[in-house]
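Data block below; observations after.
Missing here is one protein chain; the remaining ones are kept as they sit in the complex.
Here the chain labels run A and B in written order, and each chain numbers its own residues starting at 1.
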Amino acid sequence: MISLPIINFSVIYPEIIILVTAIAVLIADLFIKGDRRAPISLIALAGIIMAAFAIHAQWGANVSGFSGAIIVDNYALLFKYIFLVGALLTLFLSVWYLQREELFSGEYFFFILISIVGMMILSSSNELITAFLGLEIMSIPLYLLAGFDKGKLRSNEAALKYLLMGAFASGFLIYGIAFIYGSMGTTNFDEIVRALSSDSLDTDPLILIGISMIVIGFAFKTAFVPFHSWVPDVYTGAPTPVTAFFSIAPKAAGFAILFRLLTVAFSPIFVNLSTMLWVLAVLTMSVGNLIALTQRNIKRMLAYSSIAHAGYILVSLAIGTSKGTEAGLFYLLAYTAMNAGAFGMVILLGHKGEDDLTISSYGGLSRRHPVAAATMSLFMFSLAGIPPTAGFIGKFNIFSNAISAGFIWLAIIGVINSVISVYYYLRVIITMYMKPEADSVTTVTYPPSLLVAIILAAWGTLHIGLFPNGWLLFIRESVVGLYQAL
Amino acid sequence: MLESFFPILILFLLATITPAVMLILPKILAKRESDPVKDAPYECGIPAEGDARERFPIKFYLIAILFLLFDIEAVFLYPWAVIYRKLGVFGLVEMVVFIVILLIGYLYVIKKGALRWQ
Partner (left out) sequence: MHLILFIIFAVFCIAGAILVIVLRSPVASAISLIFVMCAIAGLFALVGALFVAALQVIVYAGAVMVLFLFVIMLLNIKEELITTDEKRLTRYLGSALGLAFVLEIAYFVRRGLAFGSSSLYLPVPKEFASIELISTGIFTKYLLAFEMTSILLLVAIVGAIMLARGKGRRDT
């Protein structure tokens, strides 16, 4: 008789809820035809809310299941909240857009939900094989979502580029996992941290190859320079709500696993990895910001800006302490709100077909639609890191922690970068307030679902910026358990 | 253990050598002259029009990829079959979950008419 494993099903309740919802959406789509399919999005909404309750019920737990493959702690749960918020915002951003572009179908919501399942597993995986499968479950729906607008060449191009790059990255990742397993005989994080010591890299250099390749694999997903080449085309070509989703959720998922993997599982040799992260952070911040300066297309600009923001979070990862992790997670939270808002405004101000997305098409917006212009300015201010917005507190947190941890040069480079970034964010605001009206008159309609998303995002951006203490405590509570065992 | 594969190795070698010989011998022995008429698909018949390599309808590809996916599903049944007695009810349940999730995929395939040949 084989000894059966201890399953502990309760650890994946949120995942199961989302999975069942996704399947319900898929089946509903099969049996409901044509224009009556709008309620499908409500099923997805209900599932997300139920999963949020399940996560709420798990808060404070610290249990593992499936023979140690999955761990549920506050850290994972915080990320699951972020994914659900990302999915919720995307849902509200999508409904009207999908109807405008005549793309509405159940598969869209199915892909979003399945992708969320993958991210949730990724954030609570405590083992490399599970993490790899989580990444794949997250990624394959993303490739499909990028190409969801089948009739558009740009969308097809986006899907193909993303798929090829993603497959390449998966190759790196699985090769790295093979090296780790080959040299340590385990893929479990708890066993890895026990087997490692500070001189492990000298006695077993294969570990260095393994962990570097794993970092490369995840770096493609979180779009660090030099693994970012797919970002601009994919972000520009994909339908805009999908781009918003790309820039929020998968990025958070990538960081979820990177923080746990590098600062917990590989903590005994983190000092050796820190330099690599330092270089990646500098490259990611600088290249993202410098190329964003020259962009005329708003989606392309936001694509490069999202690369730069990943660079700021990388700074907090390079610090490698629990304080650094807190700062990084806080920034992710702020970034989720402000970036979703910015993309929401791009959807709101776009036309059917999205032929013209140049920044100059926003010229004179403040005179015709003052509220829209003001909201867009709020998100731009926050992305640029100007008080009293969430972006400012986030950046302040990261750089002050970097300085107190001794990463002075990294903090200086980061500050220089955020000064550079002010230029291109302010250009959008200047165009809206000071430039003459664009030729193509933007007729703005205000669909309720889209407004809900934008108001939520604006509330988040302002609330995190004005009352950061509650949020900081919330994040401290979620990070504290992560480093207890060390 | 590997010794038991010796017959397969022999077969493998035979299968490699035979076609190689069959391909190489005529090159050496037979005299070949070619001209456009001789190279045509039908040497004495109606001249061929266009290329035989046409673009395929995507339906073929869809069938192939669905085959591949369900093939991978079947692959997991082999290791399960080896130990399902030892796993008992537990093993049955986990395989049922696996199959049910894929059955939903199958339902989707049928309902969307992906296997219908229009």
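Rule of thumb we're sticking to: contacts are C-beta pairs under 8 Å (C-beta built on N, C-alpha and C of every residue); 3 or more make two chains touch, one makes a residue touch a chain.
Computed from a predicted structure; not experimentally measured.
Trainee: At which residues does subunit B meet the chain that is not included here?
Mentor: Within subunit B, the residues that touch the unshown chain are 1-2, 5, 9, 53-56, 58-62, 64-69, 71-73, 75-76, 78-80, 82-83, 87, 91, 94, 97-99, 101-102, 104-106, 108-109, 112, 114.
Trainee: Which parts of subunit A are in contact with the chain that was left out?
Mentor: On the side of subunit A, residues 2-5, 7, 12, 19, 26, 66-67, 69-70, 101-103, 107, 110-111, 114, 117, 121, 129-130, 133-134, 136-137, 140-141, 143-144, 147, 149-153, 182-185, 203-206, 208-209, 353 touch the unshown chain.
The criterion applied here is as follows: only the chains that are shown with their structure count from here on.
Trainee: Please tell me the distance, in whole Å, between the geometric centres of subunit A and subunit B computed from their C-alpha atoms.
Mentor: 40
Trainee: Flag every residue of subunit B that touches subunit A in the complex, lowest number first.
Mentor: Residues 83, 86-87, 90, 101, 104, 107-108, 111-112.
Trainee: Show me the residue ranges of subunit A that touch subunit B in the complex, using the header's touch definition.
Mentor: 1-2, 4, 23, 26-27, 30-31
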